[in-house]
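These notes are about the structure you will find just below.
For this view, one protein chain was removed and the others were kept in their places.
Up next is chain A:
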Amino acid sequence: MNRLRTILLCGLTLLGLMLCTSGCQPNAQKNDHNDKQNSGISMGKLLAADDALLQYHQVSRDNRIEFPKDHLPHEGYRIEWWYITANLTTSEGEQVGIQWTQFRSALSPPDTQESSPKSAWATNQMFMAHAALTTQTKHYSAEKFSRSHPEFAHVSAVPFSIYLENWRWQSETQHPFPATLSVEEPEFAYQLELNSTAQWQLQGDQGFSVKSADAQVASHYYSQPYIEVTGTITREGKTVSVSGDAWLDREWSSQLLTQSQQGWDWFSIRLNAQQTLMMFRLRGQHPQDSFYSARLMFADGTGRNINSATHPDDIVMQPISWHTQNNTRYPTAWKIDIHSENIHIATQALNPSSEMSLSTTYWEGPIKISGSHSGKGYMELTGY
């Protein structure tokens, strides 16, 4: 879910797009890599509400998520993404993780777009994609940018496909699955068959996911935690076959963070064959300001929500070990308790050096779980 900030940050830092519309330049300049430890500037401040922001479409509890329509872009919203993480095992038994994300970003509010675009090139939408492949010792990552253009960077409905140049999620029908996900880079590549027959999981209140205790900010958010994966991965020219499980997150909004929120710690965890857990902590200025949210999900599409607004102190997340990479300290091991669900686990990164050193820097990689449950998952850490 919280990956949304990633796109904002990227967008802001690298291309200076949104600041031009929202006018939050002074903050954006702070958003340099070197300044990421400057806790005086929160990521939330970057998303300060202003007039321009209000011209974008706004999330609402009344919006109902419908398929397959909502698999497609919502261009009136400022940001959106399709986010896949997978825990895979190679034919030799090696544990690997892959990540693929395509972010969409609107450069201007929907009504300011020219009424009749004269050229297929004309657009107010841009895409950014991130891809990574993580093993115990290596972490490969890459990113791509493009304007939206039906020929090389787009999301199309029939057949369903999401692509940016030669990174592509391609289905044969209007449904996202079954599909092929392929990423090709000089140093690494993967080509995965994705399939899922499980029900979609709507996060929060029927897909309306609150991001702060006072429910000021929110997103539309749904997931598919049960995706079967087979395929191949290639590292520096060597190809091996892999299989495992993948997880899809879909989220869109025009404003996700409050001014004071600093960053987030997000987890997708496979507790056992029947249960999966999505949880996050949005860090406020002080530890007591943090907002916790989780959903325990079952393969039949049902699930239970827990968050710190309704169940204070039910969710406890505690870093137990830190790892420093490129001058940034990341909490790469955690103790997590959800008392009401009897979940008491510890997480460990497969490769603590899983920083995504891209235009925006964050940590994203596969994790292992032990304790009351044992399994695998993915973790994302931002704002450190």
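FYI, contacts are C-beta pairs under 8 Å (C-beta built on N, C-alpha and C of every residue); 3 or more make two chains touch, one makes a residue touch a chain; residues count from 1.
The rule is simple: contacts and distances are computed from a predicted model.
Enquirer: Among "Ion-translocating oxidoreductase complex subunit D", "Stage 0 sporulation protein KE", "Chemotaxis protein CheA" or "FtsX-like permease family protein", go ahead and choose the protein name stored in UniProt for the chain not displayed.
Expert: Choosing among "Ion-translocating oxidoreductase complex subunit D", "Stage 0 sporulation protein KE", "Chemotaxis protein CheA" or "FtsX-like permease family protein", the correct UniProt name is "FtsX-like permease family protein".
Enquirer: Tell me which residue among A:Gln102, A:Asn124 or A:Ser219 touches the hidden chain in the full complex.
Expert: Among A:Gln102, A:Asn124 or A:Ser219, only A:Asn124 touches the chain that is not shown.
Enquirer: Check the options A:Glu151, A:Asp214 or A:Asp300 and report the residue that touches the missing chain.
Expert: From the options A:Glu151, A:Asp214 or A:Asp300, the contact with the absent chain belongs to A:Glu151.
Enquirer: Name every residue on chain A in touch with the hidden partner chain.
Expert: On the chain A side, contact with the omitted chain comes from 14-17, 19-21, 25, 28-29, 107-108, 113-114, 117-119, 121-124, 126, 144-147, 149, 151-153, 163, 165-167, 184.
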